[in-house]
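Only one protein chain is missing from this complex, and each of the others stays in its spot.
Presenting chain A:
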Amino acid sequence: MTGPFLLGVRHHGPGSARAVRAALDAISPMAVLIEGPPEADDLLSLAGDEAMRPPVALLAHAVDDPGRAAFWPLAEFSPEWVAMRWAVERGVPVRFIDLPAAHSLAIAAEEERAEEADRYALAEAEAEAEAEAEAEADNESARDRECDVAGRGAGHGDVDGGAGPEGSRQPTAVDREAPAEVDVRVDPIAVLAETAGYDDPERWWEDVIEHRGTPAAGHDSAPEGTPEGHDGQSRRDGQGGQDGDDRQQRRRDETLAPFLAVGEAMAALRAMYGHGGHERDGAREAHMRLQLRSARKEFGDGVAVVCGAWHVPALQTKTTISADRALLKGLPKTRTEMTWVPWTHRRLARHSGYGAGIDSPGWYGHLFQSKDRPIERWMTKVAGLLRDEDQPVSSAHVIEAVRLAQTLAAMRGRPLAGLVETTDAVRAVMCDGSDVPLDLIRDRLIMGDVLGQVPDSAPAVPLQRDLARAQRTLRLKPEAWERQLDLDLRKDQDAAKSRLLHRLRLLSVAWGEPAAGRASTGTFRESWRLRWEPELFVRVAEAGVWGTTVLLAATAKAEYRALSATALAEITALAEECLLAELTDALPVVMQALADRAALDSDVGHLAQALPALARSLRYGDVRSTDTGALAGVATGLAERICVGLPPACSGLDADGAAAMRRHVDAVHTAIGLLPTAEELPARWRAVLHRLASQDSVPGVIRGRAARLLLDEGRLEETEAARLMSLALSSAAPPVEAAAWIEGFVGGASGGGLLLVHDERLLGLVDAWLTGVSAEAFTDVLPLLRRTFAAYESTVRRTLGEQIRRGSTTRFSGRPGSGAVTPGLGRGMAGGFDRDFDGGLDQGRADAVLPVLRLLLGVDDSALVGDRG
């Protein structure tokens, strides 16, 4: 076989990568051409940089619109990456030959304008994980428009997917394109797999290509040592004579055989399915042909092309230069910039939304790295991980797991145990059949938590540009000195500023800090302290991994935080931030996380803490006219869970627990009052309060509080309140409990004392109880009572004191028989009351004054008694 050498690959296939490396070693090409955006040619040298560590991605974005971007993720085991590194290390010229990103982004923009509605549906679908199926359907319709897209995905997760026609403003949408290409109808791999009798195309490719020990690689590693050694060896062989030449030729053919076979298969498929006549793929391939042609002119025939297998037949086609040029004529163009950005394995994976379409990057990485005995090495890794987690896994386990995996593969008729077999074996042998440790393995090994790294010399991230643009349009200059900014959210410009600042805060770019505003309690006012520090540039650069614009980055970060948050209150706070920053796309994710966390959290306290923030958010949402339907739903659900869980949670509490719970009851009560949607909910909540008020096992302070809340709402008859109070204060109840009840009923919140001022019957009950408390018990209840009454405003205290004085006066004269008891409240409130009310009264002397007082005031007994009734 003579050049050019067309190496058709499956993007992100470790087997392909290995084969490409072996092929490059065998043919020593004069130049390497790779399917990718030519704008990145200047960045290629960075691939050889010490500080560059895959997974990384090439990022192209339109200069005037950083939100329009596309990614080309590259993992260690991506054939393109391998080819790149191979060429850079050896100083072989390397070029990208795909259609320039300038065109692909511009085309995407045009199509996007044409299909705005469709894109919206797609982006919507992305946002909701559970709407996966719908997304597939949408993607399918997208594919119908350009039926060769799927074809282009010669492997799932075709890297050029990012620049595909759907490379829209939404990176999520861009990256989700990969799974879209997994279409049974036009997916070439699927067709080939079906022909071979496989139901799973992914598995077929793995069996035939990825797991296939490349013969050349075998030669290299076994008899001739390292690839470098082999290189020198084969050159010498070449000089050595005809015999050596033959051997080299033979090896070269062996190495290239799989590529030939794949190319032929693809040619057959393309002959059958064509490429649908979509101009863009045609243009891409025309561009590749032109580039290949000029490379051949420059370097001769010995050039190697690494591209998706699907393109191989197109590159073999004989066409004229003018025909190819004609295809490229009149393509729209936009100014683009490119850079390297770090990537993660998680983002390579299909289900994390940023997918390059690989389920198991960690496993692929392992296959690519391990020189031999991949299964044995993998099982050892798994055992190591399990041991680190304190699972007893011995070498015997590893041996049995390997045996089981291999036998399983044999039984299923596969040449080598794949991920499915190894996972089955690990589950049965090492995990006792349980899926729990398996999740850990899936997360740590099969996915693998690898974070890429790019050198500092890589160009700046587009996020900075987007921020600068926003600052210009909002006339919000970054200034080094601190200044106060007052915003009126009813004005559009001010609302936009507030959103920007909130989004930056979410991204940990602390440019503005919310400040206590000028005396204003309106929800439409907001105050900020602004100060731009030079370090913030670094912060922005760091935040660049989240997205290319402030909005997208903040959305991505909010979603990430929602999924990784552990405490419920954390997520509710996040929801609040999302509303403030108007991250509508992140909200569904946050809400789902919130609902899930709330459902599983069995601590009513947590739920109760979360509810007020939600209720607040609902009100803010109204001010900012965002859609809060989902939020209201979640809040109602939360409130219902509280209604169910609160009564059992209130029994058996100690004093501190009861006090905390009482605060929760207050908070929930307020929050439920704020919830707009629920009609049944207030009624349900009142039923809960009734239960709390009447249940003996509930601590006094909560019982009292519940009774008070109901009374204030007008849902408790005053006579009923009095009954509850006398029940709580009856002599059988322990005095401390009774005092706690009083604290709950009339303590704390403003207006607590006014009730007693206005309702003398209740005051009388309290008074009567207090006077009945025994001397020993009194010492116990005193601190409680003092806490309750000392919180009243002084006027309330005075009025109460006066009433008691009058009341007690009346009582003593009216019922001389009870004269042996000192006035209770006077004693109880001694510390909190005015000086003149201090001290006990001398019974005898007081009695002596009474007739005179009565005479002076001109009142008689019956009038006073009537007052009290």
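Just so we're on the same page, a residue touches a chain if its C-beta (ideal position, glycine included) is under 8 Å from a C-beta of that chain, and two chains touch if they have at least 3 such contacts; residues count from 1.
Convention: contacts and distances are computed from a predicted model.
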item	value
Undepicted complex member, UniProt protein name, chosen from "Spermidine/putrescine ABC transporter substrate-binding protein", "Formate dehydrogenase beta subunit", "Nitrite reductase small subunit" or "AAA family ATPase"	"AAA family ATPase"
Residue, one of A:E110, A:E400 or A:D847, that touches the chain absent here	A:E400
Candidate in contact with the missing chain, chosen from A:L331, A:V429 or A:L467	A:V429
Residue of A:G645, A:G704 or A:G764 in touch with the missing chain, whole complex considered	A:G645
Hidden partner chain, residues of chain A it touches	130, 392, 394, 396-397, 400, 403-404, 407-408, 411-412, 420, 424-425, 427-429, 431-435, 595-596, 599-600, 602, 637, 640-641, 643-645, 648
